[in-house]
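As you look at this complex, bear in mind that one protein chain is not there, while each of the others sits in place.
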Amino acid sequence: MKKSLVALALLGAFSGAHAQSSVTIYGTLDAGFAKTTNTTPGVSSPTTIGKRDNNKLGFRGTEDLGNGLKALFHLEIRMEPDTGTIEGVTRPLFQGQSRVGLQGDFGMVRLGRGLTALQESTVAFEPWNGLPNVAGFQTDLQVGGYRTSLAGSGSDSLGQAGNSGNRFANAVFYNTPVYNGFQLNVTWGSKENNGAPAIVGRGTATVPQYVAGAMASAYPYSVSATYSAPGAAPQYSILLATERNATEAKLYQIAAYVRPLPALKLMATYNKQDLEHFIAAGRPNSEMNSWVLGLNYTMGAGKLLLGYGQKDPELVAKTKQMSIGYEYSLSPRTYVYLDLSNKKLPTTATSTTSITQNHYSAGIHHNF
Amino acid sequence: MKKSLVALALLGAFSGAHAQSSVTIYGTLDAGFAKTTNTTPGVSSPTTIGKRDNNKLGFRGTEDLGNGLKALFHLEIRMEPDTGTIEGVTRPLFQGQSRVGLQGDFGMVRLGRGLTALQESTVAFEPWNGLPNVAGFQTDLQVGGYRTSLAGSGSDSLGQAGNSGNRFANAVFYNTPVYNGFQLNVTWGSKENNGAPAIVGRGTATVPQYVAGAMASAYPYSVSATYSAPGAAPQYSILLATERNATEAKLYQIAAYVRPLPALKLMATYNKQDLEHFIAAGRPNSEMNSWVLGLNYTMGAGKLLLGYGQKDPELVAKTKQMSIGYEYSLSPRTYVYLDLSNKKLPTTATSTTSITQNHYSAGIHHNF
Partner (left out) sequence: MKKSLVALALLGAFSGAHAQSSVTIYGTLDAGFAKTTNTTPGVSSPTTIGKRDNNKLGFRGTEDLGNGLKALFHLEIRMEPDTGTIEGVTRPLFQGQSRVGLQGDFGMVRLGRGLTALQESTVAFEPWNGLPNVAGFQTDLQVGGYRTSLAGSGSDSLGQAGNSGNRFANAVFYNTPVYNGFQLNVTWGSKENNGAPAIVGRGTATVPQYVAGAMASAYPYSVSATYSAPGAAPQYSILLATERNATEAKLYQIAAYVRPLPALKLMATYNKQDLEHFIAAGRPNSEMNSWVLGLNYTMGAGKLLLGYGQKDPELVAKTKQMSIGYEYSLSPRTYVYLDLSNKKLPTTATSTTSITQNHYSAGIHHNF
């Protein structure tokens, strides 16, 4: 009598066991102490347990398909280490990214959700390497306030409330190969309804320019082009990038870095943002310029970070930020850090008056 | 002085490190372009980034307990690759399944949540192998609309709003071994309150037949029996299945497939659904019949899928669907696909008038 448990009805459940698996688990945990003064005028935050970097738990894999072709995927959970929730409590589980695609002689093409070409390219030109902490420049000045300042701006302007502002959902991501140091990166988004809340824009509260659940009014795209002098650590690199989001906010960026000494990296970025599609010209924030200067200096296991930047929105008070940070590596995967910053910013998003916030944070950063 | 960090208070946190681990990570990422016409009469969807298959990230393991006995578990996250959220935004994290149990000479018994016996068995008789995409038949015609058409139908009729309709929660899953090609599969659910919204049924809006948070009015069960002609790829297979859900909707299914040539699989399925427990006889949808015919033909790395089916609910317009698909394998784990379908369906769930939708999708499917 033949007797076996491997029946048709169960094949679906177990067939994966025979496939070669190539999943790598990776991630970052970063937690520390932080304090900010003047979070509301005259009031400081309590000392909190927070983070300097995004905390993530990721799953990725590549499969060699032969002839130089590869399939690849990334699924990246983001979380808050101090409370154990997913990032921002309400963001997508795979907030980091969820993408699948192919890589070959033609470059790399992926589908899903992830950082746009501009947002992914710009971090190498920011003195905190794109970390989202308060002392860094990435979230605000490095992208000219485009990412977070106002409803309708940011890469994900028609995403669900609470989503981070530097990704496209429902998108195609294409990166060319690097030819003689040149690379072009393009992100294209569909017009799909992503469950966004209404954006008043040039409309009124009852007749908003973008109703709740609106589709994009034009295809969102993001393009970045880089030239890097060849070498493992390029002597210099130049970035040109532009992006138009689902509500037709536009960002133009130029950035460069140079390494006059192997241990020294000097950076500069300039942005111009145009929100006139949904903010009438001459209204607060309809245009915005920003720039950031940065320096990294490596001393043995230590690394010094310095940055200064300004943001100048139309008819709104200037933002000015100065930051200093220090990282001390305990291993290639683990370091401790101290960040200090001083930031003058508009009291509200449309104020002509300013407040000044001081911030410190100190903690531990561990990659796995 | 004895000095060690391994103290009692910490044993709990670290003891797992000594145990032999046998966790396998597996999953599927599938993303592509899709478009459907007449999603509302006269209006087409935009081109979207969507999926053809369920996207999953799973964790499973088996432990050999000796004497032919094994412990086994599955935890399967489901997600939307285009937005990074969990499946359907609000479904359970381990939407795919969460089950633990034992396997031995007696068969396999598992506890938790997963596909019912009927839903798990039927996929082998559907031309898209149970994939949930629009061109496939699984979600609608293959189970006669039982799964999704009306509140109170579907396997999970008293689950939380938004749950998928083909699973039992709080259930016991038993599969016999295969004896001479025969196998019996039984799923039994408890009557537990699962947080369902109210179902009006034969009651009224103020006095619904099933109040919010109601328990099952009878124990839900699902039974499937299969006979497969022995062999790695059986020459033919027959399925008989029936299910009664928590609101006493009933489904009866008979299905078969045959392989006249090694590369050719022909399939047929017939269903009868009875909703009379909560819809009065002679009201729309109280009974429903459906059938699906399918064909798979393998040509080298390519595979052709064809299907045609009808659903005939009482006093409601018929549904008629014709689909064609093509898969091209880049490896045993990765393929690209193109699906086309034409579907005539009732304008609403109780309409006697119809609309016609055309659908296309093309993308990449990657297992890991």
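Chains: A and B, in written order; residue numbering restarts at 1 for each.
Going forward, contacts are C-beta pairs under 8 Å (C-beta built on N, C-alpha and C of every residue); 3 or more make two chains touch, one makes a residue touch a chain.
Here the structure is a predicted model, which means the values were calculated and not measured.
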Out of B:113, B:265 or B:303, which touches the unshown chain?
-> B:113
The one of A:178, A:240 or A:293 in touch with the missing chain is A:178
The missing chain sits against subunit B at residues 1-13, 16-17, 19-23, 25, 59, 61, 63, 65-66, 69, 71, 73, 75, 92-102, 111-113, 169-172, 190-192, 194-195, 215
When the complex is taken as a whole, what residues of subunit A touch the one chain not shown?
-> 24-27, 29-32, 46-49, 57-58, 60, 74, 77, 79-86, 89, 93, 97, 103, 107-108, 117, 120-121, 123-124, 130, 175, 177-181, 183, 185, 224, 226, 228, 230, 234, 237, 330-334, 363-364, 366-368
